[in-house]
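Inspection log for the structure reproduced underneath, given as structure tokens.
All protein chains but one are shown in place.
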Amino acid sequence: MSVPAILEVDNLQIHYRTREGVARAVDGASFSVPEGKIVGLVGESGCGKTTAVRAIMGVLAENGSRAGGRVVFQGKPIDAGNTRPLLWREIAYVPQSAMSSLDPVYTVGEQIVEVLTKRGGAARSAARARSAELFDLVGLSERRLADYPHQFSGGMRQRAAIAMALALEPSLLLADEPVTALDVIVQRQILDTLRELQQRLRLSMVMVTHDISVVAYLCDEIVVMYAGQVVESGPVREVLARPRHPYTMGLRNAFPDLVSDAMELVPIDGSPPDLRETLTGCRFAPRCPFVETACLSHALAPVTTGGHLSACRRDGEADALRAAALRPSTWLRP
Amino acid sequence: MKLVLERFAHNALALLAVTTILFFMFRLMPGTPLAAYISENLNADQQQQILEQFGLDKPMWRQYLIYLGNLAHGELGLSFFQRRPVLAILLEVLPNSLILTLTSLTIAYIFGVLAGAWLAWRRGSWVEGVAIPVVLATRAAPEFWIGMVLLAILSFKFGWFPSGGASSPGMVYAGEWQRMFSLDYLHHLALPVFTLALYLQGLPLLLMRSNMLEVMHEEFVTMARMKGLSEWRIVIRHAARNAMLPVVTAFALGIGLSMGGNVVIETVFSWPGIGRLLVQAVANLDYPLAQGAFLMIAAVLAVMNFVADLLYMTLDPRVTHGRRG
Partner (left out) sequence: MAAAADLGPAVRRLVTMPLRDPFAFAGITIYVVFALVAVFADQLAPLDPLEILFTKAGKLAANVPPGPEFLLGTTNLGRDIYGELIHGTRSALAVGLSAAVVVATVGTVVGLVAGYFGGTIDSVLMRIADMALSLPFLPFVIVLTGFLGASTSNIVFAVALLLWPNSARVIRSQVLTLRERAYVEAARVTGASHWRILFVHIAPNILPLSFVYAAIAIGWAIVTEASVSFLGFGDSTSVSWGYMLQDAFSSQALSRKQYAWFVPPGVCIILVVVAGFFISRGYEEVFMPRLRGR
């Protein structure tokens, strides 16, 4: 990997204080984002993807805190104390639901102008011209700048959110399920727009999604998270063609588009563990069809082979497991 | 625009319903309908005049129509006791009530909004533990009792404020405006306003606090943080602006509601307003005056409900600007 990393996350720990104890939402996750690449961060909901991304921006819920680990952006370690100057100017965000992320009482134009003037230091007139330009960039008519968020359709609203994210020409875009709420056709259009802009503007991007087909369509690298940890990562083509962690194999089976049509979709039985409990061994073990007794007590530190990282005790048997994983019967619980 | 007309129609209908209820209420009072309008101390001519004016010799539905017609012309009849047109009496005291209500509400809402936002910010601290029960107690206390306690302490014990009325005896003014802006008037106004404001501040305070707590968890506030906007800007321009919406509506509604509630405050402080007038009219069985005062209060309530609707529309674009996308 000769491309330098714009963002490195190393052993990140995020804790939430809850009434029932501390939830370790992110528990030692490490990954990096090479410059100019799109990294897909995948996993089921509750795996800590969103928390990880918000932690990078230093914006956590009141009861959340960074309990450890390092985040390095463009070679400088960042934390809640020194992130603010970077926000939106260097690191911008595209939310899952632009509807709730836009202030309902101001027009979309006003909100873009706010960012341009308050954060970008632009004069109001320049900001207005720039927001028209931004709308044009994402394929919206500049007349819609005068509209309120609720007057947009779902797809247009996501485009407006992308325009807003690009306002200050950031170098890193964090997109949190930006197309999840949309129907498939609009999803594809927005993804195409994102990819085009990413290439044109030489953006680096983190794409958070639970949909592995979105990763396959858009991303260069993939990071698979499970229960607050990274279980597998590497180049998209390599990881999806030859997954080495059973969780990734399972995720791949659960989504269409990727494997042959003949293959039926098989969901992974069960749900991710309660992160408030003390977990030992491999966190996926209780749901893993290839589980062995030792998996329950010992987790394996990730092993990297040619840029492809995996954290499975049975990594050596990956080829055999992969073949077994393709059989739906493997995933059916007795 | 369609929405404005719709709300207008709604409130107008409600007012019509109130006047109708009132009409039948007064007609169905114990005794003959005549008794409600004619007192023994009127001579035969006056009685006849009233009979005709209100159509009391005609069937009920005709009477109802005549009543509505009279209302439309502002004809509310003559007060039994003051022997003057009801409307004139009402218009004389209405400014006093409006001034009392508006001043108190404005003070109460400014204080309530600021204190509510502040308490939302200090959530979970000891301030909250003390402030919330105190605020609840001010909401629970009868207004007139707060007035009595304040009167006993600030007026009778310390003598800082006059104990009632709107002006000192013997004061003469060149005109209404001079009277209302005189120091004497303001001095009389202070204690009733303070009492009413104390009673009224609880609603905007609690409303603002809970709205702020809710809005601060909204995604757009988190987004504002991610944009790196200043904390001040996030709290004022985004959170407070959204949390204010229901409070502003409550303000307009409050004008109408507290006009009715002022009845007791005006009585405690002998404030010559429409509420005290209503109480005296009912006590004296001065039916035309009581009916007129009641209608006036109901009308203010209806108008303010409409204003509240309009305010909500202007402040919340989601209501005015329909879906287009």
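Note that the chains take the letters A and B in the order they are written out, and that residue 1 is the start of every chain.
Methods note: contacts are C-beta pairs under 8 Å (C-beta built on N, C-alpha and C of every residue); 3 or more make two chains touch, one makes a residue touch a chain.
Every value quoted in this text rests on a predicted model; they were computed, and no experiment measured them.
In the full assembly, the chain not pictured is in contact with B, by the touch criterion defined above.
Per the touch definition above, the residue from B:Gly112, B:Gly228, B:Gly261 or B:Pro288 contacting the chain not shown is B:Gly261.
Considering the whole complex, the residue from B:Ile66, B:Leu87, B:Val282 or B:Leu310 that touches the absent chain is B:Val282. Taking the complete complex into account, residues 10-11, 14-15, 17-18, 21, 25-26, 29-30, 133, 136-137, 139-145, 148-149, 151-152, 155-157, 163, 209-210, 213-214, 217, 256-257, 259-261, 263-264, 267-268, 275, 278-279, 282-283, 285, 290, 293-294, 297-298, 301-302, 305 of chain B touch the chain not shown.
In this section, only the chains that are shown with their structure count from here on.
Chain A and chain B have Cα centroids separated by 54 Å. Interface residues of chain B facing chain A in the complex, by the touch rule stated above, are 218-220, 222-230, 233, 237-238, 241-242, 245, 315-318, 321-325. On chain A, the positions that touch chain B within their shared complex are 54, 57, 59, 84-89, 92-93, 95, 97, 100-105, 107, 114-115, 118-119, 147-148, 150-153, 156-157.
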